[in-house]
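Shown here: the complex without one of its protein chains, the others still in place.
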Amino acid sequence: MAGNTFGQLFRISTFGESHGIAIGVILDGCPAGLPIDLDFIQSELDKRKPGQSKITTQRKESDTVQILSGTFEGKSTGTPIAMLIPNEDQRSKDYGHNVDVYRPSHADYVYDAKYGIRDHRGGGRSSARETAARVAAGAVAKLLLKHHGIDIFAHVTAVGKINAPNLESGNIAELLALREANIVRCADPATANEMIEFIDGVRKDGDTVGGKVSCVIKGCPAGLGEPVFDKLHADLGKAMLSINAVHGFEYGSGFEGTELRGSEHNDSPIPNPSAKGQSFLTITNHAGGILGGISNGMDITFKVGFKPVATIMHNQQTINAAGEASEIKGKGRHDPCVVPRAVVIVEAMAALVLADHLLRNKSSKL
Amino acid sequence: MAGNTFGQLFRISTFGESHGIAIGVILDGCPAGLPIDLDFIQSELDKRKPGQSKITTQRKESDTVQILSGTFEGKSTGTPIAMLIPNEDQRSKDYGHNVDVYRPSHADYVYDAKYGIRDHRGGGRSSARETAARVAAGAVAKLLLKHHGIDIFAHVTAVGKINAPNLESGNIAELLALREANIVRCADPATANEMIEFIDGVRKDGDTVGGKVSCVIKGCPAGLGEPVFDKLHADLGKAMLSINAVHGFEYGSGFEGTELRGSEHNDSPIPNPSAKGQSFLTITNHAGGILGGISNGMDITFKVGFKPVATIMHNQQTINAAGEASEIKGKGRHDPCVVPRAVVIVEAMAALVLADHLLRNKSSKL
Amino acid sequence: MAGNTFGQLFRISTFGESHGIAIGVILDGCPAGLPIDLDFIQSELDKRKPGQSKITTQRKESDTVQILSGTFEGKSTGTPIAMLIPNEDQRSKDYGHNVDVYRPSHADYVYDAKYGIRDHRGGGRSSARETAARVAAGAVAKLLLKHHGIDIFAHVTAVGKINAPNLESGNIAELLALREANIVRCADPATANEMIEFIDGVRKDGDTVGGKVSCVIKGCPAGLGEPVFDKLHADLGKAMLSINAVHGFEYGSGFEGTELRGSEHNDSPIPNPSAKGQSFLTITNHAGGILGGISNGMDITFKVGFKPVATIMHNQQTINAAGEASEIKGKGRHDPCVVPRAVVIVEAMAALVLADHLLRNKSSKL
Partner (left out) sequence: MAGNTFGQLFRISTFGESHGIAIGVILDGCPAGLPIDLDFIQSELDKRKPGQSKITTQRKESDTVQILSGTFEGKSTGTPIAMLIPNEDQRSKDYGHNVDVYRPSHADYVYDAKYGIRDHRGGGRSSARETAARVAAGAVAKLLLKHHGIDIFAHVTAVGKINAPNLESGNIAELLALREANIVRCADPATANEMIEFIDGVRKDGDTVGGKVSCVIKGCPAGLGEPVFDKLHADLGKAMLSINAVHGFEYGSGFEGTELRGSEHNDSPIPNPSAKGQSFLTITNHAGGILGGISNGMDITFKVGFKPVATIMHNQQTINAAGEASEIKGKGRHDPCVVPRAVVIVEAMAALVLADHLLRNKSSKL
C-alpha cells in the first residue's frame, strides 16, 4: 500500500532514487510469448533521457536498460520482467543546499513530515527520474498493444500560452515523424518553432514554464474499462496525475464540454459503412472514445496539464527545517520545461493502463 | 478486478442496478470505536436523492438507508459495515425504448459490446443511482475525518458559462449554510439565482447543461498520500473521474497554472506564526495543499467538470442493435443539470480518499 | 485490508454478524452470461444450514437467500451479484454470559484486544454463521466451473479417530448420492454409521469432537495456479485455513509424503491413451494434481483438519474481562461436530479458488 505499484493484471512496481545506485521496475503479468524488442525499449528511454537538447536538463545519463529476467530467447515467458537502469551522473554535492532548507514547491518538507527521514540528494524518490522505469515498462506495454492493433500518440500542444492546433485525427506514423523532427515534440512544425524559441528565452531567464500534452489512442476495441470505479478514463486520469508536475487531466470534450448543452454535446451514432476497424461510429467524438467508463471503439483522446518546474535559478524566500525564514538559490540541473520529455511518459502510462484493461476485459463474459 | 471496489484500507464495494431490488455498499476497514450517526448518513443521502427540487429529476426515492452489520451499540466494531438502500420508484416500462436502440452518449452500446447482455432498465449498473451507495459510505468516512479534525466542502462553481467566485478561503460552516440555502448548491447567493434560472430554462427546452464543482479540504495534516503512483491528488482524480458524467479534474492551480512561469507559480513557505492548526504555511497555494503527491497541511483544493446529461427530450439520430439507422426520443426522468446533486457525491468520494490515506499513513514510519 | 474479501478476479466480500439483521456477500467478477440457478444456490445453503439433523446445532434458520443485483432474466450481467441471507432465530439473550467473561478457546478475548469493542452476541463476526455467505457465492462459482467441466466433491473422512477409506477415484455423481444418504456426509455407508453413533454419544456427554474433510476436484485443465506465491495449493490452503476451526491442510501425499524417498514419491508420466478429458497422466498422483503450484490435469486432492468445537456443556475455568479467575458453563446452541456441515463450505471455498484461477489463467499467454 506504499503505492509504488500500478496496474492490476499488467502490473509494474518501480524502485530507486535520483542519486542512488540504480532505478528499475518489475513488470508482472505480461502474457507469455510476446517478442520483447530491447532496441525499441531503449529508443523509448532515449526520448525521455536528460541532456538530449538545449531545452532539457544537462544531467548526462545514457539510461541504458538491462533486462534481468522474464524473457527467454527474445520472448516473454509469463514470469516477471525486471529491468534495471543504473544512475551514472549523480552530482549529489549539488544538493548540499537542500539538506536543511525546504525548496519552494518541492516535496522536501512533506517527506520530512511523512517519514521523519529524507534522502535529499536530487529529491530522492520524489525526482522525476523514477519515470524512466515507467517508460521502460510502458514500452513493453506498447509492444503488447501493437500486437493487438492499438497505437498511442502524444505530443506537446501547449507551452505557456502558446497552443498547437488539434491534430489527433491524423495518421499516427506521420504525426510521429513530424513530432520527432523537432526538440519540443509538437507535431505542428510552426508552433514547435515558436515553443522552442520561447522555452529557450525562459531558460536564459533562469526560469521555467508549464505546458500541456495531448494524447490519442487509435485501434482500441470496444469493451475496455470497468463500469464503476475503474472506468477507463478514471484509470487514465490517475495514471497521468501520478506523473510529476501534472495538475490537470481531461478527456474527450473536457472542461470545455461542461459549458455545452446536451443537444450540442451528444455524439450521434451512425451506421458504420465498413465493419473493418471500427465497430462503432459517431459523427462527433465529445465522448473521447469512452462511454460509461468503457471504450466504444472510437479514438480515445485526453489532455494533461503540467505546472512549471519548481527549480528556478532565482533567489527565493523559504524556511529551513527549524521553521525559520531562509533563502535558497536554484542549483542542480533541471529542465526549463518538462513537456518535451514528458510526451513519452504520457504515452507509457497510457499504454500501461490500456494493457491492463485489455487483460482485465478477458473475464467480462463467458 | 471488475472494479466495483474503491480504496485500500478504508474500502468500499458497491452493488445494485438502477431498477433492481436495492443498491448498497460494504464498507470494510472502518476502525472500531467510531460513533456511527445514522441521521447524519441519511441527511447526506437526502442531499443526493432525486426529486428534491424543480431542477432535479422527478423520480421519487426516499433513499432510506439501513445498516445491516458492523455496528454495535451505535459504534463501529471493525467488521464490515453493510448498508442497503431499497429502490422504490422503478418505472422500468419507461425504458422499453432502449432495449434494442442505443441512446446517444449513453453506455448502452458498450455494455452490449463488453458483456453480451444488458440490463437496459434505467441504464442498469451504468446509472448514477449507484452513487447513492458511495454517499452512504462517504458519510461514514466524513465521520472518521471529522474525528481527526478534517472537513470537506464542495459547491457548484459553474453551470454552463455561469461561473461563481472563488470562496474556498471562507469558513466551512458558513459556506455550508449559504450553499444549502439554495437548490443549486452554490455558496454565492447571487450566482446561485442566476444558475437556477438558467437551468430552469434549459429544462423547459427539454435540454441539459454541464457544470463544475469545486472542493476544499481543511484541517488535513501533512503527510497523507503516497509518493509515486498513489499520490493524493492522483487518487482524488481517479475518485472524481469515476463519478458519472465527469470529464475533467484539476487541483491547485490546475490547467491555468500550466501557463505560468515557475517564478510566478512557486509557493514560498514562510515561518508559521502559530503552530496550532497548520504546520506549514505558504503565501500562495498554487500547490493546492499537495506537494509531490503528499499533503502539506495547507487547504487541499480541486475542481471537477461534469458534461451535460445525455438524456434530452429531443428527437435524436442513432443506431439500433443491428447497426441500422434509428431515431430515439428522450423518455424517463432525468436531471437537466447534475451538479446540484453531484456536490455531495464529490464530497463523499473525497472523504473516502482522505480516510483511506489517513489509515495508510499510519505505516509510514516506525 | 480488513480481510473480508477473498479472491482476485472472482472476488467475494462478506458481511454480517451471527445475531445481526442479516449476513450477505457481494460477488464481483462473475463473467456475464452465466445462468444463475437460484434453486441450486439454495440447495447448497440447505446442506450447511443449522438444525438439519440430530447431530447439528438446533438453531433454526431457513437460510433463505435473496439475490439483490447482478442478474437479468436469469443470467449474470457482469456486475456485482449481491446476496442476502436474513438472520431469523437470534437468541441473543443466550449470550449474556459472555459479555464480560472470555469463553475458553473462543475469540472473545482477541476481539477485545484488537478492537476495544465486541459484539458478544453469538460470537458476532467470529461465528461460523459468516460461512453461509461463502456457500452462496461458492454455489455460483460451482456453476461457472461446471460450465467448464470442473467438478468438486468433498466428504467427511474422519471423526475423532474413526477414519473412512479413500474414495476419491470414484464417480462424483455416485459419491455424492452416497454422501447425501447419511447425516454425517461420509460417502462410505459403514463408516458413516459408526461416525454418527459416535457423534451422538459425544453430544450426549455435552462434549464435542473434531474431524477431517477430504476433497477431490475432477476435470480441471492443466495451467491453473500461479507459479510463485499464488500457487494453486497455497490459495486452496489459505481458503481452507480461513474456515472456522480448521487447524491443518495438506494436499496430494500430504504429511505422509514427507516420510518417503524421492524414488517412491515421484509420479512417472506415461503416454495418455486417450486425449479426451486428461492431457497428462501419471501412474501415481502424490502430486495431488498440482506441480510447481500449477494444475497438471490430474485429480486435485486435499484434506482439511477441523478441531473440536470450543463450546461444550461442561463447567470450565476461565478469566473475565478484568483478568480475574472465573467459571463458565456452556450455553447457546452448537454443533457436537462441525464436519458434516463443513463439507459444503470446503467445496464452496475450493470452487471460489478454482473459479478465480480459471479467470486469472486467461492472461497467461498471448
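Quick notes on this one:
Order of writing sets the chain letters: A, B and C. Residues in each chain are counted from 1.
The rule is short, and it goes like this: a contact is a pair of C-beta atoms (placed from the backbone, for glycine too) under 8 Å apart; a residue touches a chain by one contact, two chains touch by 3 or more.
None of these values were measured; they are calculated from a predicted model.
Contact with the chain not shown here comes from a single listed residue; of C:56, C:191 or C:311, that residue is C:311.
Touch with the chain that is not drawn comes from one residue among C:75, C:147 or C:238, which is C:238. On the side of chain B, touch with the chain left out of the figure occurs at residues 1, 9, 29, 31-34, 78-79, 147, 227, 359, 362-366. What chain A contributes to its contact with the hidden chain is residues 1-2, 4-5, 8-9, 11, 13-17, 20-24, 26, 28-29, 32-33, 66, 68-70, 72, 75-82, 84, 114-119, 124-125.
Interface residues of chain C with the unshown chain, by the touch rule above, are 1-6, 8-9, 14, 102, 104-107, 109-111, 113-117, 125-126, 130, 158, 160-161, 202, 205, 207-212, 222-223, 226-231, 233-235, 237-239, 241-242, 244, 247-255, 257-272, 279-280, 282, 286-288, 291-297, 305-312, 314, 316-319, 323-325, 360-361, 363-365.
Just so we're on the same page, only the chains that are shown with their structure count from here on.
Chain A maps onto chain B through a rotation of 180°, based on Cα atoms and reported in steps of 5. For the pair chain A and chain C, the fraction of shared interface numbers is greater than half, so the two copies use mostly the same residues to meet. When every chain is reduced to the mean of its CA atoms, the largest separation from chain C belongs to A.
Distance between chain B and chain C, defined via averaged C-alpha coordinates, is recorded as 39 Å. Inter-chain centre distance (chain A to chain C, centres taken as mean C-alpha positions): 46 Å. In chain B, the residues that reach two or more other chains under the touch definition are 1-2, 4-5, 8-9, 14, 114-117, 125.
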